[in-house]
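A protein chain is absent from this complex, but the other protein chains hold their places.
Chain naming follows the written order as A and B, and within any one chain the residues start at number 1.
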Amino acid sequence: MSGTDKDQAGGSAFVPSRRTVLVLGAAAASTVVTVRPALAQAAGSVLNCEIPVPGPHAGGQYIAADGNLVAPGTPGAAPPLGRALKGEEVKSLLRSGTTPAGTDPTSAQAYANYIRRLQSGMSGFTCYASLQTRP
Amino acid sequence: MASPVYIADSGSAVLTVALDGLSVLFHAPSGMTHIVATPAPEILDALQTGPADAPELIRRLRERYDFEGDEAEGALHARLDELEAAGLVRRA
Partner (left out) sequence: MRHRLDIRIGPVAFRIGSAWKAPLDALARLYASYPAPEDGLADFTVRLEPERPWRRFIRPSVAIRGDYTLADAAPLSLAHGLLAAEMGMNLQMALGQKRYLLLHAATVERDGRALIMTGESGAGKSTLAALLGERGWRLMGDEFALLDMASGDLLPFPRAVSLKNGAIEVMQAEVPAERFGPRLDGTPKGAIRHMRPNAEAIDRMGEGATPALILFPRFGETQAVRGVGAAEVFMRLTQASTNYVALGRDGFDALNRLIAANPALAIDYPDTETAVALVEDFWRARAA
């Protein structure tokens, strides 16, 4: 082991050190990534899926710009889309903001945010999860 | 407020393979694989000799490494939080 190096402010330690600097990283840094089960890459071959916007649980509620469900008729909120969005449409919507057929750009953004907020157990969640691919 | 004491599984419970610049770890008790960057492997290594709280960990790490700046304890806590969330480290 190399000789001990004492911390010396301005010291001119002549003996070369074999110690390395350990960078502990910033508080917000991410140094641990856990491998999760992945269906995304194979999803196109196994899943023909649709996402209803909103799901059956919504009971006629509208979708606000941030994706939350709000009372029907709320100004600025998107009405339920009369059909489920197909997987490919959702992919284009989420990746490039492509407005699906039969809707307008503002509503499309509300639907996109609704989809991003889907939780496990909600209709469309598996479809959404399967569309997740790394950029 | 006392600093919590951390424990890492040792020996065959964790398999480590160094790949270019990162390490991949298999944690046998959970069956999970983690891809980790410095200083995670060094911290886990420093916990091999036994449980330690943050000040003790810093002392152990200082035996081998230098730290830049004086944010060591704060940064170490952030790293320990990550390792704890991943299940690689737990509190005594």
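Quick note on the criterion: a residue touches a chain if its C-beta (ideal position, glycine included) is under 8 Å from a C-beta of that chain, and two chains touch if they have at least 3 such contacts.
Bear in mind that the values here come from a model prediction, so they are computed numbers and not experimental data.
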| item | value |
| --- | --- |
| Residue in contact with the excluded chain [from B:5, B:35 or B:58] | B:35 |
| Touch residues of chain B, complete complex, unshown partner | 15, 17, 19-22, 24, 26, 28, 31-33, 35 |
| Positions on chain A contacted by the hidden chain, ascending | 33, 35-51, 84, 86-88, 123-127, 130, 133-134 |
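Note that in this section only the chains that are shown with their structure count from here on.
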| item | value |
| --- | --- |
| Centre-of-Cα separation between chain B and chain A, whole angstrom | 28 |
| Chain B-touching residues of chain A, taken from the complex the two chains share | 5, 19-35 |
| Interface residues, chain B side, partner chain A - complex | 32-40, 42, 61, 64-68, 71-72, 74-76, 78-79, 82-83, 85-86, 88 |
